[in-house]
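As you look at this complex, bear in mind that one protein chain is not there, while each of the others sits in place.
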Amino acid sequence: MLTYLVRRLLLMIPTLLGITIVVFAVMALSPGGVGAQLATETMDMKPQERQAIMDYYNKRYGLDQPAPVQYLRWLNNVSPIGFTVNNDGSLGTFSFTKGMDLGDSFHYGRPVSDILAERIPITLLLNVITIPLIYVLAIAIGVKAATDRGGRFDVGSSVIMLALWAIPTMLAGVLLLGFFANVQQWHWFPTAGIGSRAAQDMPFMPHWGSLWDVGLLFLGVILGTGLAVWLSRWDEVKKRALVSGGVGALIGLWMAAAHAEHVWFNWIALPVLGAAIGYGLGKMPSFAWRVATLGIIGTGMGIVLATQLMGPGFVRGFLFDRIWHLVLPIICLSYGGFAALAKLTRTSLLENLSSDYARTARAKGLSDKDVLWKHVFRNSLLPLITVTAGLLPSLLSGSLIVENIFSINGMGQLAVEAVKSRDREMVLSITWISGFLTLVGYLIADLLYTLVDPRVSYD
Amino acid sequence: MTNKAQLSKAQVSRESFGRMIWKRTLGGVGVKLALTWVGILVIAAVFAPFLANSMPLIMSKDGEVSMPVLRYLDTEDAAVLAAFVTLIGLWLLPMHLKLRSWLMWIVGVTAAVAVLASLMLKPPQLIIYDDFRTAAYTEVDWRLMPPIPYAPTDYLRDQRALPLQAPSIQHWLGTEENGGDVLSRMIHASRIALSIGIVATSIAMVIGVIIGGFMGYFSGLVDMIGMRLVEVFESIPTLFLLLTFVAFFGRSLYMMMIIIGVTSWSGYARYIRAEFLKLRKQDYVQAAVASGLPLRSILFRHMLPNGVAPLLVAMSFGVAAAILAEATLSFLGLGLVDAPSWGQMLNQAVKSATFNWWMAVFPGGAIFMTVFAYTLIGEAFRDAIDPTLARATGVN
Partner (left out) sequence: MSDLLLDVRDLHTYLRTGEETIKAVDGISYQIKRGETFCLVGESGSGKSISALSVMRLLPAAIASHPAGEIVFQQENLLTLPDAALRRIRGSRIAMIFQEPMTSLNPVLSIGAQIMEALQLHNPGLSTAEAEERTIKALEQVQLPNARRRVRDFPHQLSGGQRQRVMIAMALACEPELLIADEPTTALDVTVQAEILRLMRELQESTGMSLLFITHDFGVVAEMAHQVGVMQQGKLVEKGVTEQVLRQPQHAYTQQLLAAVPENLARQAGRIRGDNPSLTLPISKEGTSTSADSALSLARGDQAGVSPLIEVKNLKVWFPIKKGLFRHTVDHVKAVDDVSFELPKGGIVALVGESGCGKTTLGRAILQLEQPTSGSVKMRGTELVGLSAKALQPWRGRMQIAFQDPQSSLNPRLLVETTLTEPMKVHDIGNNAEERLELAGDALERVQLKRDFLWRYPHEFSGGQRQRIGLARALVLNPAFIVCDEITSALDVSVQAEILQLLLAIRAERDLTLLFVTHNIGVVEYLSDWTMVMYQGKIVERGPTAQVCGDPQDAYTQKLLAGVPRLDKVA
């Protein structure tokens, strides 16, 4: 196992080198070369100043030297083992503990490592929250669809998943931002960033004006959830469905009322939509699902009601502020991956449910539920793990768009700016870091695979 | 002894493998809808100058009949029209030609027309659209305007139209930030989207097939180097690679096609390599080797046609991805400079403080429908060829 790890790590190096060479080649081959941005930015300066700056950069980065030499210099800077570089640009002694120098950004004028240190955590935050969310939801829906094979949930969810997967991230982001974060529509969510300025000064936890408000909140939650659970426990399907349909219509009406303008379309369409969804949810045969979905809606409604009635003095707190800002971006980032994974889970489960070992388990006398959870489930997870490897690059790409739409200052946004301003150091560093993260993702996926599947051993 | 010529067409190739697959693919409702949408797009792309333009299609002034539209067609319009007409012609004619002949005819005719057109057609470089609304064109005996009487780059300066108007009677889908008509721009943008989709995917496929084929057939060192290359292109998030290429290489249409093609070949290479590895072990390939058939025949007659099926599936998804890539680039502000694009219009939806919903719903909807349609077609194809393939390819 150790040899396998070492081998994989060693194999990463040529790939990383390859990535950086490709990107460097693109920059070098492009019309204008690497120093083009520099030339345009210094256009307005006096000739002597301009010359001084060009000289400084040339010395520092060797911009006046041919491309392959520039690449080697950069490689030398980045690698922790190599030649130290003196201030005037000449090479010093060879050292094993030189440390990594990612260079300075042309565009920002600050060291790249500082900028990255600020931005990477934000992108990681988005992705780290998204990944488990995707998996949990996908497995839940996939399992339900597989056990309901051919039924309405299955067919319906398959179509919805396919449609969701096809919605481009930017469209979803724009729609979410436009409808839910806009003063003209429902201004429920903030328009930009991951935290409001005021939140920096807020205490971490939320803080209510008075004890009565806290009590009100609890009351709201208990009432909402309790009513929802009580409703889902009704046995008469039709009555239950009608009542939840009615509640849905009410919610729709309230949403139409909360809209900034009075659009007649909203007043008709939203209650109808709410009624339909409510009816559908109420009719679901699976008790667990009913409680879950109706319960969440009930809790949400309870909280909303409580907040409407609360007095002033509510301080959001850093934690909630952050969460509030993250809701829309995370929805945007996760729906695509979740749709794809849900389909994959369903396919994998169906295939395993009709396998020979499942038949053996049934022949032993196990109930369908036990066959599913004790035998089939773990085997079905295997393709999901394989897919994880490919999930990371697509999430990074998604981050690019999401951060752009929601004006979040993460690594994705940084990448777009760096490329637009032809900031050489920044582009190279982002490239190899994202490549590195991807390769690490592959490695983790392979290692996870060995944990789950005893047939696989790496020698 | 009957030979092939004597048997009627109905008897020969009663159920060729390819035809069987094609029939199975077209079974579902979803696929038919998807093909309808693609068909609409193709019609929009081909006939764009006739569907949305500021000048009359045909008019009669003082007894003289003229077709102003024709004067403003350029090489690209002519070539696209020629390709379409050839395609329809080949399909309708009772001749039974092989795929290779089809491609040769289409490419040949298109190229010929393109050359002729570049010599003969000389549309004026600068068009002042306001002229078409002056007396010279409005006071006529009769005239027939295109269904959408605005050209994509007609910014309606004479009408002092306010930019970013919601849909109305004059502008069915509203106007965009410069004053141009959204529907017109969308129709013309479909041409860009489709052409980028098809050409970029073809480029990616050719590169992928060549590299993957070498890897699969020769193994050993070639395989190792090839795999590293594939890994390199897979590890960089595609969007980022695209951005880098585009930012540094410029933003012309052909550049975009090449760039999108060059960044997405790795998937096809993997497919072909896996297929070749599998095919090499197949008995009929072994039999071909044992019969001493030449390498050329083994590769192109025995291996490639049987390995192509998953590739076609990947191609369908690939076109969707390419269209999406172009839209994303336009959205981020790195798209084509001049031409209309769905992504660029989508961007305008949230640029200002107001939410211009028609800019999000309609161009965004078009992108969504196109991606959805190609995905459906790809999935139907995949289910027809091999239901077990769905598992193997996982998400995509």
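Letters A and B name the chains as they come in the text, with residue numbers starting at 1 for each one.
In this text, contacts are C-beta pairs under 8 Å (C-beta built on N, C-alpha and C of every residue); 3 or more make two chains touch, one makes a residue touch a chain.
Keep in mind it's a predicted model, so treat the numbers as computed, not measured.
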By the document's definition of touch, the residue of A:113, A:158 or A:379 touching the omitted chain is A:379
Missing-chain contact, candidates A:66, A:109 or A:454, resolves to A:454
Across the whole complex, the chain not displayed is touched by chain B residues 1-4, 7, 11-18, 20, 282-284, 286-294, 297, 301-302, 305-306
Touching the unshown chain, chain A contributes residues 3, 6-7, 149-150, 354-357, 359-367, 374-375, 378-379, 452-455, 459
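Just so it is clear, only the chains that are shown with their structure count from here on.
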Rounded to the nearest Å, the gap separating the Cα centres of chain A and chain B is 30
Chain B contacts chain A in the complex at 228-229, 231-241, 243-245, 247-250, 320, 324, 327-328, 331-334, 343, 346, 349-350, 353-355, 357, 360-361, 364-365, 367-368, 371-372, 375-376, 379, 390-391, 394-396
Contacts from chain A onto chain B in the complex sit at residues 14-15, 18-19, 22-23, 26-27, 29-32, 162-163, 165-168, 170-171, 174-175, 177-179, 182-185, 340-341, 343-344, 347-348, 351, 383, 386-387, 390, 393-394, 396-397, 400-401, 404-405, 415-416, 419-420, 422, 427, 430-431, 434-435, 438-439
